[in-house]
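As you look at this complex, bear in mind that one protein chain is not there, while each of the others sits in place.
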Amino acid sequence: MTMRDEEQTLPNPVRPAFDRPSTEDGVIVSIGPSHPATHGTLQIIAELSGERVVRADVHCGYLHRGFEKECEAHTWHTLIPFVDRLNYCSALMNNFAYCDAVETLMGVEITPRTRYLRTLLAEYSRIADHITCIAASVMEMGAMTAFLYLMTIRDYIYEHLADLTGARVTYSYGRIGGLANDLPEGWIKRLEEILDEYEVYVGRIHGLLDRNRIFIDRTRDVGVLTTEEAIHWGFTGPILRSTGVPRDLRKDTPYLAYDELDFEVPVGIKGDNYDRYFVRMREMDESVYMIRQLIEMLPDGPVNVDDRRCTFPEKDLVYSEIESLINHFKLVIDGPQVPAGEVYRAHEAANGELGFFLVSDGSGTPHRVHVRAPSFVHMGGLHRLLEGYQLADIVSTFGTVNMIGGECDR
Amino acid sequence: MDQGLLERLRERLDGDGREPVFAHGLLVVQLPREALLDTVKLLKDAFGFDLFLDVTAIDWPQREPRFDVVYHFYSTRDHVRVRLKTTVTMADPVVDSLLDHYGSAHFMERECHDMFGIVFRGNADLRPILLYEGFEGHPLRKDYPKEREQPLVRYRE
Partner (left out) sequence: MNQVHEKSSAFEYLTTRKDDLVGWARKFSIFPYPFVTACCAMEFMSVSSTMYDTDRFGAALPRFSPRQSDLLMVVGTITHKQAPILKKVYEQMCEPKWVMAFGVCATSGGFYQNYAALQGIDKIIPVDVYIPGCPPRPESVIDGIMQLQDKIANASHPIINEKF
């Protein structure tokens, strides 16, 4: 019953850049798109000479879900859930970057409480994202204990964010002009507990990995990138910083509340896999430091701006007052009216520069939404990190590059 | 953010059919497509815009020329961004490739070709990247119906 009913040859969705090896003893292997080393959906067609990768042809697009087309059929509000599923490891950061772009176009100034809360939650998501990246990449190198420790702390974070937003992974929590709701009772107290737990667990990870001979052998001097090359190939975020330059949009072009925070930008030395691992570990520590400052700074006040163009009226007013009812109706059916224009806003997401380029024609539906996704650009330069190294190094390099399918392929 | 640099850049770029204006913190330069390569070279070599962020297109079906091609650049030294915009027609959707200047242009131009059918002269490798072999049409053009699927595997009954 598993025989094919009719003879149908399954088509190959991609065309490799090369179909024969360049030397006589070369071999071409296709890795992925469903392969344990390519968590996420990526295909690497590699030419090997012995165990060494000579050429690599990287194919992405296996998770292309038509995000940008889908945006053109939704109002500015209702596409927020789609934005979540770009970088699903840190959905809140996508939310806030998108909302920031729309708010810039509308000329809306968010309230101080929202400004600090967004910063706090963005840093909190950054921790979850880096944990996911490190856990997945070290697991592929065989470090199962580190994986399980990191998953435990990530699950605390997920459950904690579910208390706030109602979902564990995809939150849809950002709103144009504010947030879905304010913090529930006791949320900050639990946050402080989790940050303390985090330090215990991450201390164990440092103990397990930092000076571990196997780990060092698999990551040191593997996938080396210089700063010039990194910039030439468009690398941003932790990968660019691991080459030794402190390029961080949170410092360079401060947004949200970052200009009021005290933090360092960790950089690497050589730009190899070990540095990428370590930069991420240090960035998480900086995020914890920032969150602790933000807990102190968090002001009281409303989370949503008082602007009828984008903020939904209170529910009890909707049921009792005709103006609010019409306002609600117009916001749901037509969407917020965003003035015609174009805007590009970039945030420092966990993987690098996450930019939203929005084009409005003045209606409630976007004319065009384009995402400058860091993962996609990184995939364009991935072959530089693979060529010249061993076949087995693909696993560790690909792990530390942290390609996220939803963001890469959109 | 170095506003002085952007101001100098605006003065330098004015003329030759180029129209630089400021919008939402960026310098936006509308330019004819013939001037694209020279402008990019100037941006990169004289003003230090070393990071090529993005290329995409905008489809205006009612307008002629129909497509805007939009580029974003960032200077890692001065922390400023520039947007270049040029227009191409439906009949001749060709612009010059930036592959000689930025390696990252390769994948992004392939994506733009996939989605809008813009041809980048000088980029020999415009294979589908987000789409697949055998996909007909360009889905982000406004006349492509959102739900028109082109399955590769025959459906079960």
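All chains are identified by letter, namely A and B, in their written order; residue positions are counted from 1 within each chain.
Quick note on the criterion: a contact is a pair of C-beta atoms (placed from the backbone, for glycine too) under 8 Å apart; a residue touches a chain by one contact, two chains touch by 3 or more.
Since the model is a prediction, treat every value here as computed from it, not as a measurement.
For the chain that is not shown, the touched chains among those present are A, B, taking the whole complex. Screening A:Ala46, A:Val83, A:Ala136 or A:Leu331 against the full complex identifies A:Ala136 as the residue touching the chain left out. Only one of A:Thr41, A:Thr75, A:Thr165 or A:Thr397 touches the chain withheld from this view, namely A:Thr41.
Although one chain is not shown, part of chain B still touches it, namely residues 131-132, 139, 144-156.
Although one chain is not drawn, its touching partners on chain A can still be listed: residues 2, 4, 10-13, 33-36, 39-41, 61-66, 69-70, 81-82, 85, 88-89, 132, 135-136, 147-148, 151-152, 154-155, 158, 168-170, 405-406.
Throughout what follows, only the chains that are shown with their structure count from here on.
The part of chain B that touches chain A in the complex is made up of residues 1, 23-24, 26, 28, 50-54, 56, 58-59, 70, 72, 74, 76, 79, 81, 83, 102-104, 106-108, 111, 115, 125, 127-134, 139-140, 142, 144, 146, 152-154. Within the complex formed with chain B, the residues of chain A that make contact are 6, 8, 10-15, 17, 59-61, 64, 66, 68-70, 72-73, 104-105, 231-234, 236, 245, 247, 252-253, 341-346, 353, 355, 357, 359, 367-368, 370, 372, 376-377, 379-381, 409-410.
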